[in-house]
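One protein chain is absent from this view; the other protein chains keep their places.
As written, the chains take the letters A and B, and residue 1 is the first residue of each chain.
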Amino acid sequence: MTAAELIAYAAFEGGVFSQAFPAFGVERRGAPVQAFVRFSDEKIRLRSQIYEPDYIIVQDPTLIRDVDVFNGMSSGGIAIINTEKPDLDFRVPEGVKVYIIDATTIALEELGVPITNTTLMGAFAAATGEIGLEPLEHALRSRFSGSMADKNVRAAERAYTLIGGAA
Amino acid sequence: MALRVGCVAAPGRARDNKTGAWRVFKPVFDPETCNRCGMCALVCPEGCVYETEEGTFEPDLDYCKGCGICAEVCPKKSIQMEKEEK
Partner (left out) sequence: MLEFMEGSHAVAEIVKRCRPQVISAYPITPQTHIVEDLAQMVANCEIDAEYITVESEFSALSACLGASAAGSRVYSATTSQGLALMFEVCFNAAGMRLPIVMTIANRSLGAPLSIWNDQQDSISLRDSGWLQFYAEDNQETADLHMIAYRVCEDHDILLPSFVCFDGFILTHTFEPVALPTQEEVDAYLPAFNPYQRLDAANPLSFGMYATPEYYMEFRYEIDRALQRANKAFVKAGREFGEQFGRDYSGLVEGYRLDDADTALIAMGSICGTVKDAVDEMRERGRKVGLLKIRAYRPFPAQEIVDALKGVSTVAVLDKNISLGNGGAVGTEVKAALYGSGISVYDYIIALGGRDVRKKDIVAVVDLAEKGEGDLFYGLRTEVL
């Protein structure tokens, strides 16, 4: 949920309307959850969950075994998957571009904890072009303070550069 | 009487409500046989049995409802319930 909130906040800072909400249920860190983000040039009224995403972020690769994470995606979609195994085997729908990133390792190196929200946010920004680095950093600095802000910005920027090189 | 918003009213006091008029029988205390144990004052539901200067007990007939519990508990049978003329 934090990743969704931060992405939506950064998009809002970038000048569009945005909305972020969890697939409500278990509210403890680490439990398998879904969260959703919408961007629009107009005020967002729709409240339903998202069934046909343009983009997906998979924070935990073990979910791919149990859940069809690509469900509802169509050609032109972008998927960002956090995994340490670049040769992970999964079936990708036609026309969906997949970016693999080892966000857990980056988060461990930069933050010292395996919390991948901000790293994946950087990857999302680079892969989709939906949010710029500046609003992204602004969002992180308003959510975190002091050295935690610096660390999270570094993690996001590392992922941004890594994916930006591949995009 | 016009209704007041919220059914609000100045609170009443038990002291203003002289329940003695409810009584049919009144307790008559006999200080000669009283052993001053005070049970009558203790059990009175109205709290209207008081101790006299002599250490014996009397009811406040403004409030006594004539329930007779004092007469019932008195170990010396010093309290008699007598019908009141009205």
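Convention: a residue touches a chain if its C-beta (ideal position, glycine included) is under 8 Å from a C-beta of that chain, and two chains touch if they have at least 3 such contacts.
Note that the structure is predicted; figures quoted are calculated from it, not measured.
Touching residues on chain B toward the chain that is not drawn are 3, 5-11. In the full complex, chain A touches the hidden chain at residues 4-5, 8-9, 12-13, 17-22, 24-25, 27, 44-49, 51.
Here is the rule we go by: only the chains that are shown with their structure count from here on.
Chain centres here are Cα averages; for chain A and chain B they lie 80 Å apart.
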